[in-house]
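A single protein chain has been omitted; all remaining protein chains appear in their positions.
For reference, chains read A and B in written order, and residue numbers begin at 1 within each chain.
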Amino acid sequence: MGYKAKFRVWRGEGGDGKLEDFTVEVNEGEVVLDVIHRLQATQAPDLAVRWNCKAGKCGSCSMEINGKPRLGCMTRMSTFEEADTITVTPMRTFPVIKDLVCDVSFNYQKAREIPSFTPPADVRPGEYRMQQIDVERSQEFRKCIECFMCNNVCHVIRDHEENKTNFAGPRFLMRIAELDMHPYDVADRKDAAQEEHGLGYCNITKCCTEVCPEHIKITDNALIPMKERVVDRKYDPLVWLGNKIFRR
Amino acid sequence: MERHEYDVVVIGAGGAGLRAAIEARQQGKRTAIICKSLFGKAHTVMAEGGAAAAMGNVNSDDNWMVHFRDTMRGGKFLNNWRMAELHAKEAPDRVWELEAWGALFDRTKDGKISQRNFGGHEYPRLAHVGDRTGLEMIRTLQQRVVALQQEDFAVHGDYEAYIKVFAECTVTRLLKDDGAISGAFAYWRETGKFIVFDAPAVVLATGGIGKSYVVTSNSWEYTGDGHALALLAGAQLINMEFIQFHPTGMVWPPSVRGILVTESVRGDGGVLRNSLGERFMFNYVPDVFKDKYATSEEEGDRWYTDQANNRRPPELLPRDEVARAINAEVKAGRGSPQGGVFLDVSSRLPAAEIIKRLPSMHHQFKELADVDITKEPMQVGPTCHYIMGGVEVDADTGAASVPGLFAAGEVSGGMHGSNRLGGNSLSDLLVFGRRAGAGASQYVDGLTRRPAVTGVEEAMAEAVAPLERGGGENPYELHHELQRTMNELVGIIRKAGEVGDALDVVEKLKERAHNTASTGGKIYNPGWHLALDLRNMLLVSECVAKAALIREESRGGHTRDDYPGMSPDWRRKLLVCSAPPDGSEVTVVEKEQPSMRDDLITLFDRGELSKYVTEDELAEYDAALAAKKRES
């Protein structure tokens, strides 16, 4: 069943590097990450790649395969033709450390900038009562394995480095939505979502949803509902008028 | 060289490590978290089923005593009973605490945390989120760390004033001063640069050792680092012969062989069949469990809907029993085409229900094996999953015998005895992670002076060695040989001769490991990293094999073909491993297990105990029971 596949893999430290050609054995049932590991074990022992669980649960082996953001461990070799040359490159939006490994610290910085879960002061652990239907929306977003491929593919920062300071990326805008929909969260997140974390940069072109390995409907279920919640607060003239008249 | 001063250094950022770090920080200690992977990628994310905690939300008869009994029973009474007691008592608080930090567990109708059935647990007890509970836990703890950092930022203007994560950083040596811990030596994976931590207390939370085996559910990180670091620092390991082989790992395709298929599949109705279509588990119920499990398929099936009046199906026996049964069926030629057995949920539940209850299993099989589990059975077989053994610690504080060294989670030993129940791991992480964090904080408070860092030169020389040797063995080849050896010779079923052979191989590999060479530079060089991890894997494998050779009985995660029975005499004995600082030779000695406290032992009935303990202990039990009756 095995065959020799042609691979082109990005090699290099920092941003400098080039695509190197390899010919490598592929066996039935293997995924791209297996082939990268075979390269490591047989041809390029110092080829750097991040990985952990190999089951699509940890989100470590994010890379770009034939130009598309993918998890290496979830991309089966059987989806390619034997004659294909498979190009493997690091995520494009983040600085490269070496080969396929990127510096993803951008994501951890953004995670820190979002105020944490804020429960009411008078509810003690063990007293939480929530209905399943009330937690399901946020639960969907908590399936996120933080592979950061949504942030990688989002053109807002992929094509415009300068937007990185003002835009948290789909992953963390979804985190805001998750907290905003949490039945016990009392923090107000709508203004900050728009003003500080750049929800307005999102033009809902849905690439984040397309690449999500957990099939989270990031755009439809998190970003657009969050945009609508921001409209409630900031752009709905009726609501604004109502607040003026009735809240006085 | 980069140098940092901390009060507490936590090695490992899985459930136990993060919980320990959170505790240390909450007690005002400056805390470092060091992890080999990125923050939030630890192996805890792989846990699927849930966290066992006797909250009694689904069945109000559940309480800590029932949980304690289940845990001891699952561990075949070899458990450190004090740990089992603390675990059963404190698990509910730890789970509720997660909820206050933002975790969203699945709910019951009345809005409480839902709990599910699992192997070995008498009542529905596992708090869960679909089948991704571990992810929920790691994310919640990760976000709790961030929350604490935000608090510190508000006060000190620096997110990392009191708690800092050193991601992709590997510790290679613990540093000591006059017998006590004084710090840790590590390298950045990214740059290969070295880094010294100056800290009087170190909490090990590095997880397990699965990467010494070929077929394993564990990731590359599981190279037994904490076990080895503790050994080399002079601490002891116990119970190293007990390794849990999870009964249901994927068997195909080869590249994912070993990846876990959650026990919830069986808890939710999945059944095991051999190639003849028989539900063979009915033939493998051991005597000690005879009256707790169904004897007919009809009764087993009724149990899913009426647990009060029926006994559970034998698919839900403790993991060691199921793993051995599958092993036996395959050996007898009744296996599936790809060398496992069939796990079928497709004929038991409607497709929509399967997707709702087991979403990530559905996803995993669809994407990795091109199998739709709502339409066809899965093929599964045993996979190396968890090591019960680990650093011998004080139950209450997680302290090891070396002052300043603490351990929690999989790297610590004793809590699970000879076999861990599913779901007890996640709660173990939380309960003992917190205790180790608190123990380390207390220890630091009690110090009169900070110990001085020594031994940095030696640690550095050891770490750069593979890079400086020009030409030598390929570390990947050594690793493969070790994995094959352990898998074949010290696997599920062990024989004296085979284990002896394995020890010979390990001995030779240790020699060869001194001669590994890694090409390339120090920047993110996996070949070099593996060469350094090899020392740990070899050391741990030696412990496993030596202890396995000495324990002449079969119990839990240790099955000797030549000693198939369980022996009450061996139940009282723990095998304790230690090693000199250069790791040249592991020595194993026997140590007696202390007797259970009277109020705990009397929670069991005499009939059950008599299957496990010696006559002398039964006499003690009778006396304790009599005393209890007199009092009441």
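Just so it is clear, a residue touches a chain if its C-beta (ideal position, glycine included) is under 8 Å from a C-beta of that chain, and two chains touch if they have at least 3 such contacts.
FYI, contacts and distances are computed from a predicted model.
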{"item": "Per UniProt, the name of the complex member that is left out, chosen from \"tRNA uridine 5-carboxymethylaminomethyl modification enzyme MnmG\", \"ABC transporter ATP-binding protein\", \"Succinate dehydrogenase\" or \"Protein translocase subunit SecF\"", "value": "\"Succinate dehydrogenase\""}
{"item": "Touching residue (missing chain; options A:Asp103, A:Glu127 or A:Asp191)", "value": "A:Asp103"}
{"item": "Sole residue of B:Ala84, B:Leu126, B:Ala147 or B:Val165 that reaches the chain not shown, by the stated touch rule", "value": "B:Val165"}
{"item": "Touch criterion as defined above, residue of B:Gln27, B:Thr191 or B:Ser401 at the omitted chain", "value": "B:Thr191"}
{"item": "Residue, one of A:Lys4, A:Arg124, A:His155 or A:His215, that touches the chain absent here", "value": "A:His155"}
{"item": "Chain not shown, touching residues in chain A", "value": "10, 12-17, 64, 66-69, 84, 87, 89-90, 92-97, 103-105, 108-109, 112, 131, 133-134, 153, 155-156, 158-160, 163, 180-183, 185, 198, 200-207, 210-211, 220, 224-225, 227-232, 234-236"}
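FYI, only the chains that are shown with their structure count from here on.
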{"item": "Chain A-chain B separation of Cα centroids, rounded to whole Å", "value": "29"}
{"item": "List of chain B residues in touch with chain A within their complex", "value": "37-41, 43, 45-46, 92-93, 96-97, 99-102, 104, 106-107, 110-112, 114, 129-130, 132, 135-136, 139, 143-144, 146-147, 149-150, 153, 159, 190, 219-221, 252-256, 259-260, 360, 363-364, 367-370, 474, 476, 518-521, 523-528"}
{"item": "Touching residues on chain A, where the partner in the complex is chain B", "value": "13, 27-31, 33-34, 40-41, 45-60, 74, 76, 78, 97-99, 101, 103-104, 108, 111-112, 115-117, 119, 123-126, 128-132, 135, 138-139, 142-146, 179, 182, 215"}
